[in-house]
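Left out: one protein chain. Kept in place: all the others.
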Amino acid sequence: MSMKDEVVSRPAGQERETGSMMGGMGEQEQERGERPKRVGDRVFRYLTTTSGLVIVVAIVLIGFFLLIKAVPSLLADSTNFLTDWRFDTTGGKLAFGIRDMLVVTVLSSLLALVLAMPISLGIALFLTQYAPRSLARGFGYLVDLLAAVPSVVFGLWGVLVLGPAIEPVQRALNAGLGWFPLFSDGNVSLAGGGNIFTAGVVLAVMLLPIITSVTREVFRQTPVNQIEGALALGATKWEMVRTTVLPFGKSGFIAASMLGLGRALGETIAVLMILHTATSPSGFSFFDGGSTFASKIASAASEFSEPLPTGAFIAAGLVLFLLTFVVNAIARSIAKPKKEKA
Amino acid sequence: MAKRLDAKDLNIYYGKFQAVAEVTLAVPPRNVTAFIGPSGCGKSTVLRTLNRMHEVTPGARVEGEVLLDGEDIYAGGVDPVDVRRTIGMVFQRPNPFPTMSIKDNVIAGLRLAGVRDKSRLDEVAERALRGANLWNEVSDRLNKPGGSLSGGQQQRLCIARAIAVQPAVLLMDEPCSALDPISTLAIEDLIAELKKEYTIVIVTHNMQQAARVSDQTAFFNLAGVGQPGKLIEIDDTEKIFSNPGQQATEDYISGRFG
Partner (left out) sequence: MTTTELERPARPPVFHHLSTGRKARNHLATVLVSLAFLIALVPLVWLLATVVIKGWRALVSPDWFTHSLKGVLPDQFAGGIYHALYGSLAQALVCAVIAVPIGILAAIYLVEYGRGWLARLTTFMVDILSGVPSIVAALFIFALWISTFGLEQSAFAVSLALVLLMLPVVVRSCEEMLRLVPQELREASYALGIPKWKTIVRVVLPTALSGIVTGSMLALARVLGETAPVLVLVGYSQSINFNIFDGNMTSLPLFIYNQFTNPTAAGQLRIWGAALTLILLVMLFNLIATVISRFSAIKTK
């Protein structure tokens, strides 16, 4: 998506260089010597510019409103917002921190990314370089079909079908690799697989079509002369891919993965349905339960009434907003230099 | 209707790069003027400044005057939209509007300027298509998309579209370069007829074409890469091709370079 937006930066605006000549104009035949005003052009210009500004203003407002609603609650917070794992907003006294939400969000998203990145890379290569031409398009639709599945359905499938199905795998990992913190005993039971591990796997499936579609576009743009050059030297298909397609598409792939990461960090309903609630702090294990930022907010949403407790959740939302903002900004800055060189 | 066009001391820039320097020329009415010269010499650029089309390119800028019957089209209060309505243009590659039928293409200029009278639009469409020698070929399928025509027909459709708004001057930017020889001949015949009513300026890379269709010829050249293009000389076509005033012109015409 963001790969393409600046390929052609030749908007047809002509006003800047010619001073006032194009600025305004007369709808009817011109009266020479009088400053022309073409009302339609001016109105349309303002209209479109305003619409562009709506987007800028929306982002500013999101940050602003979340901030002003969060500040009173943050001031009333009786514990450390960054390091406490508890999230008590009931009973008059606020004591909330984001430690566990951050841990669960980051662990599940990173697991999803680690699983989804190599597979997406493989799919993108398969679809653009390996699959027979006549089938590639149909195969592409299949992968896109994954993107058409709403996240609430992924949640259903994750908690009712996938979780129980991979519970044995989780038990085996826990038994065999339990000495390693990420696979040690979690703070919830392994039964049913309602933990970060299952959530990460489901998120990974959700990321596949996202990362693949952008990466596929980039790979497809590999200059044909480079590909033919490599093949003409007697390179095998894999050597051709390694020497032309991968270097050309590397930054695009990484940017796509960052976009996917942004999506995983903010995924709400699927994670909410999968994760068991935990009553003790996270021990940085994949077999922990708990909440991500998004699922915590969503689960409490029906009780948003008092400003201060609601503000606590809005504060968590603000952290999530900043997190995704940074991730997306990084994705953009990775994707951009390529375009400017091209 | 046909008007004369005078360019005075044109300097044309793209950003900091000067593309054309010090061009002064006169185009009399009802007359075909051809611009010839090697690629990159700025002949198309000059053409595009004659109806303020170059402004469409970001960063393009022009100094000097272009007078249409004595009035500067670059004067402070002049609207480029009105300039272009008066000075039409036909492009190198035929570019009919893909969403419009043949007829709608022809009357696009009038309709978008607010003309609604259906009988008048029909009349203009027929007159313009006849004027472009296309009527006989398309009269039975006016509602087909413009893109369904052959390349040569599409270009004549674009000419019909340009003359439907009854411009005073018609600018043609290598109108035959994307066409086959037979379509080229059709366009050249058309130019000879259009000359009776319009002032025509045509850019061509084909010297024979310039010799065939034009009354006067302007030769442009550039001193070297990165140098601005310049007008070397402008004179009657016959004189340019038989006895040019400049050595460079003679070299170019006799095929010694370019």
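Order of writing sets the chain letters: A and B. Residues in each chain are counted from 1.
Keep this in mind: contacts are C-beta pairs under 8 Å (C-beta built on N, C-alpha and C of every residue); 3 or more make two chains touch, one makes a residue touch a chain.
For clarity, every value in this text was computed on a predicted model and none was experimentally measured.
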Touching the absent chain when the full complex is considered, from A:L102, A:L173, A:I196 or A:L259: A:L259
Sole contact to the chain not displayed, among B:A26, B:L67 or B:A108: B:A108
Of A:L173, A:I227, A:V241 or A:L275, the residue in touch with the unshown chain: A:V241
Interface with the undisplayed chain - residues on chain A: 1-2, 4-8, 10-13, 16, 22, 25, 38, 40-41, 43-45, 47-56, 58-59, 61-62, 65-66, 69, 118-123, 125-127, 129-131, 139, 142-143, 145-146, 148-154, 156-157, 161-162, 205, 208, 212, 234, 236-239, 241, 259, 262-263, 265-269, 273, 293-294, 297-298, 301-302, 304, 307, 310, 313-314, 317, 320-321, 324-325, 327-329, 331-332
Sites on chain B contacted by the missing partner chain, in the whole complex: 51, 53, 56, 58, 81-86, 88-91, 93, 95-100, 108-109, 112-113, 158, 161-162, 165
